[in-house]
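The other protein chains are all here in position, but one chain of the complex has been omitted.
Up next, chain A:
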Amino acid sequence: MGKKKQEMSQVYNSNNEFIFGEKGGKGKNLSTFLKNLSLTTSPSQPQSEFNEANSNIYGSLSYSNPNTNEISRSNPSLARRASPKRSLSGPTNMSFAHSLTPTASEALRTNSPTRTKRVVSAKYADLDDDWDANFDDARVDTDMPSVRREGFGNTFLDPSPMLDSLYPDLTIPAGTKEPVKDSIDLEDMKIKLEINKLNQLNTKFLKFKALLTQSSNINLQELRKLSWNGIPSNLRAISWQILLGYLPTNKSRQSATLKIKRQEYLDGINSSSLNLNRDKQIYHQIKIDVKRTNPTVKLYGHPEVQKSLRKILYFWAIRHPASGYVQGINDLVTPFFQIFLTNYIWQLQPLLNDPQLFNYNLHNLDPTQISSRVLSIIEADTYWCLSRLLETITDNYIHQQPGILKQVSDLKNLISKIDIDLIHHFEQENIEFLQFAFRWMNCLLMRELSIDLIIRMWDTYLSESPLGFSNFHIYVCAAFLIKFSSDLKQKDFQEIILFLQNPPTSHWTDKDIELMLSEAFIWSSLYKNASAHLR
């Protein structure tokens, strides 16, 4: 027994520090914060501590101090960072700080009686059954249209420090309009266009917000419907977890479920031991593959992140001996991991008066600043969500990979219905579908499309019922291939394979993905009931 433990700690290069890390975060502000949340307090009561942490991390970490606004607002450097110009670049740096800012009394009211005592400092309160966050600031919605007509500059260009990049209107509480500080040209068409875009995003956000908060039981059908067209980045973590069935739709059960699942993961990690011969080989494979997972993204180069991925993958492999670990699963784990990680960071932003936090992204985030405990929670959620996904495609990874062979042959049959000329051309050039489409199935197109596009795609896959990773994915692959059909028909064997090895998607945006998903949807509707293509 003792020996096994030793082995495990060698495997994970740790002394169980991923459970209840005493060291917490190294960053000053972060560690202060985490301590305040009692995530990293004394290890003497690990169990209760963990339970608390469990329920907190992904819940809305809301203010209990209304003055927090003032603190950040008074920091001009923050203001500049959060200016719209910078934030328009993309959804990766958003926070919806102000919209989540309840008054102290609101925070207390929302907390159940047993939770309120965990308001550990004057500054923070953590809500428990709180995936719903505190989207109480509905006032701003009604305020918006007129603001937009009259002079959006007031609102949008207000360099309020917590100004949210994508949902600026949400970030300005009603009645707190501030004087124009910048003399930016209000006629700037570019800005107008951006603002229209932001408003569309905002409408979408509000719909999600309503759906996720307004009822004690989230309407899954409705969530699927909304999510099919893309999920707002800052609600993606919770939405994915619900769509995957990891997080219950019944909000009163969410917190307890998370606690159980996260504990189960930890218990499993601690008790799993190396079965020397076979498992050693699995572990070796995982180790060398994690090293080369997204090698160009800095986050995945960090030893802490690699350790987390190894744990998740190894634990999954030994719990699923029929397939074990198969290369490519290391790719599939990354969307979950980074979504849950960034979700955590976003929730920190409004809470910490740390200008650095605004700058964190996947390329500069230092995971050593995250306590091992928080990391273990992110791991647990990642593990369970990955498991759910893989459940739908188990045949892809068992001996002989029959699932993939069938998918590839289904794809070929489908293409022969849609574009028989392409099939003829491929036949003439001796192209076999397996030669290029195997990877499409094994890695769910993650080698062909950037991670951001994949994440958008998964919004839709997760909204399909049954999940779209098996069947719907074939239609997406068909749409993907057809996109290049006319190019491919001009090419010979060598050129076709080289082209499909490295398809020109680097300039693709969400629009391209959405078009492809729509085409896939049309074909799935057309051919779903005509089972001929599934001979």
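The rule is simple: a contact is a pair of C-beta atoms (placed from the backbone, for glycine too) under 8 Å apart; a residue touches a chain by one contact, two chains touch by 3 or more; residues count from 1.
We take it that contacts and distances are computed from a predicted model.
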| item | value |
| --- | --- |
| Hidden subunit of the complex - UniProt protein name among "Putative exosome complex component RRP41", "Large ribosomal subunit protein uL23m", "Ribosome biogenesis protein NOP53" or "Ras-domain-containing protein" | "Ras-domain-containing protein" |
| Residue among A:V326, A:I339, A:L390 or A:A479 that touches the chain left out of view | A:V326 |
| Candidate in contact with the missing chain, chosen from A:R224, A:H302, A:K406 or A:R447 | A:R447 |
| Hidden-chain contact residue, picked from the options A:N199, A:Q285 or A:T382 | A:Q285 |
| Residue ranges of chain A at the interface with the undisplayed chain | 285, 288-289, 292-296, 324, 326-328, 330-331, 397, 399-401, 432, 434-435, 438-439, 442-443, 447, 494, 497-498, 501 |
